[in-house]
Structure formats: structure tokens, C-alpha cells
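Please read through the structure below; I'll follow up with questions.
The block that comes next holds chain A.
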Amino acid sequence: MISSTSETILLIQDLHASVEDQQILHGVNLIVKEGEIHAIMGRNGSGKSTLSKVIAGHPSYNVLSGSIQFKGTNILELAPEERARIGIFLGFQYPVEIPGVSNLEFLRVATNARRKELLKSELDTFEFEDLVKERLKIVEMDPAFLERSVNEGFSGGEKKRNEILQMALLEPAISILDETDSGLDIDALRIVASGINKLSKPNSATILITHYQRLLNEITPDFVHIMADGQIIKTGNKDLAVELEKSGYDFIDKNTEDKEIAK
Partner candidate 1 sequence: MNSSAICEEWLSSLPPMQGYLKKEQSIGRQSLFEHGMPSNKDEAWRLCNFNRLNSFLSLPIVINNKNVSSKLKYIPEKDKDRERIIIDPNGNPAKNIIPTNGIEQLNDREIEENLGKIVKSTNVKNDLSVSLNQASSSELLALKVKSNMKESLEIVIPSIEGNSISTRIFLLIEEGAKLDLLQVFLGNTNSTQNHLIEIKVESNVELTHGLISLGEEKKSSSICTLAVQQSANSKYSLNSIHHGWDYARFEPRIIQKEGDASTNIKGLQVTKSKEQIATHSQIRFEGPNGKLDQLQKAVASEYSHSIFNGSIEVPQKAQKTEAAQLSRNLLLSKRAKIDTKPELEIVADDVRCTHGATVSQLQDEELFYLLSRGIDNKHANSLLLQGYYDEVVSDFPQSAWKWNFIEKLIKDINK
Partner candidate 2 sequence: MTQTNTVEEIVSQPYKYGFITDIETEKIPKGLNADVIRLISAKKNEPEFLLKFRLRAYEQWLKMNEPDWSGLTYSKVDYQDLVYYAAPKQDVKKKSLDEVDPKLLETFDKLGIPLSEQKRLTNVAVDAVFDSVSIATTYKEKLAEYGVIFCSISEAISEYPHLIEKYMGTVVPINDNFFAALNSAVFSDGSFVYIPKGVECPMELSSYFRINSGDTGQFERTLIIAEESSSVSYLEGCTAPMFDTNTLHAAVVELVALDNASIKYSTVQNWYAGNEEGVGGIYNFVTKRGECRGKKSKISWSQVETGSAITWKYPSCVLQGDNSIGEFYSIALTNNHQKADTGTKMIHIGKNTKSKIVSKGISAGKSKNSYRGLVSISSNAEGSRNYSQCDSMLIGDKASANTYPYIQSKQPQSNIEHEASTCRISEDQLFYLQSRGIDFEESVSMLISGFCTDVFNELPMEFASEADKLLALKLEGSVG
């Protein structure tokens, strides 16, 4: 699916960012083109989740320097909702529970906000119900979840499926899925992974942030990046993930040592 003429969706250059006055990202570089699936791996605290929050525009994270371009435009000045509307989707590691707010209504408002951006007509309640019922199949979710409050009382697996459902409805240009596999049993992992596969399109891209190889057995990445200390320290193909699985994260340490020696 990758061709040299593919358009660049996301271009991150020398990104430095901090949260609560603590610098987490120390110069991240990343290019993601149409049709590509990237995996970002690394230990806890290596900056993976921070990178995803910065791309989505979380107000607690400050960009110190560097740039993020989406299809050629700088997005650093955009509010989170503006980023979402132009097609950046963040699948949360811990989806937030919002008591009292109906899941169905939430999905509809979000979908219409995206459709408006794409100059498509907004969907009324009935049209939306048809759409959402169809998309529910992708994640094999019970329609009863639509009647509940957003993520409230959902199990870990249900929350993640609800995230993929949102991805299915918003049809983003780039999906950044933060530890979507964490806390899932085998069946839920398979459903979520098959959902992600079904939703990959030639003109969209996916970044999987994960700890483990197991999600990558279900979804084959084109690139695997390893993050440590707020930087991408190694990039390779899917074999890198396999190697990492085999020899563990120790080999990163070795790698960094090498780097330091080289310095």
C-alpha cells in the first residue's frame, strides 16, 4: 500500500515537550504517510503517551520547540477539537467516564462535528442511529452500550471497543491508538485488532502505541519505532518488534549505551 508518491499525513520535527514543568520529549522526529501503519514501542515513561497527548493537543502538555504538521499545516496552534475535526484521532489508554452524558448523543455530536468539516450533511437522530448500528458490527458491540453514559461502568474491554467505535464513526486521517491492547483478554484483543484492520484505508494511517508484540501479531506494522527518554532511538520493520520481544528492553539500554559511547 505504501508508494513513494503517498502524501505525508503527519510530520513531526525535533519535538520537545513538557508536562507540569518536567520535560518528557527530547526531540522526536517522525514521518507518517498515507496507508502506513506505525508502531511505537518503549518502556513506561519513555514518552509514548506524552507524544500522543501532544499530537492531540492536551492543554496540560507544553510544546517547548519543534513542530507538528498535519498534511502540510502546522497544528500546534489548533484547539483539540479542531485537530479532531481535521482528522486526528486519539484512542485513549484510559477512556474517560462521563456520567450523565449519553453515549449515543456524544457519538452523534462528535460525528456531526467531523462531518461538517468534511462538508458532509449533518445526520439527524434517525440517520445517525442507522449509521452507528452498522459501525457497531465492526467492534461487535451490543447496542445497549449506546443507551448508557459515556464509558460509565464499562469494563476495560468495552471502553476500548467504544474507542474503536468512535474511530469508525469519525473516519480519521490518522489514528493514534495509545495502548489500545492493554487490559484486553484474547477475544477482546482480536475484536479490537480486527476493527482496526477493517478501518485502515489507503488514504489514512495508524500509529499503534504499545508495550507488547501481541497486538502486532494481529496488525502488521510497516514501521516499528522504539522510544526511550523522549526520543525515537531506533526504527525498523516488523522484525524489530520481534527482536524486542525476544531480547526484551535490555537491548535498548545496550543500544543507548552504544550511542553514548559513540558520542
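Everything that follows uses one rule, which is that contacts are C-beta pairs under 8 Å (C-beta built on N, C-alpha and C of every residue); 3 or more make two chains touch, one makes a residue touch a chain; residues count from 1.
These made the cut because all candidates are chains of the complex that A comes from, given by their letters.
These numbers come from a predicted model, not from an experiment.
Colleague: Scan 1 or 2 and return whichever one touches chain A in the complex.
Modeller: In this complex, among candidates 1 or 2, chain A touches 2.
Colleague: Which residues of chain A touch candidate 2 in their complex?
Modeller: 56-60, 79-81, 83-85, 89-90, 92, 95-96, 98-101, 105-106, 109-110, 113-114, 117, 149-150, 166, 170
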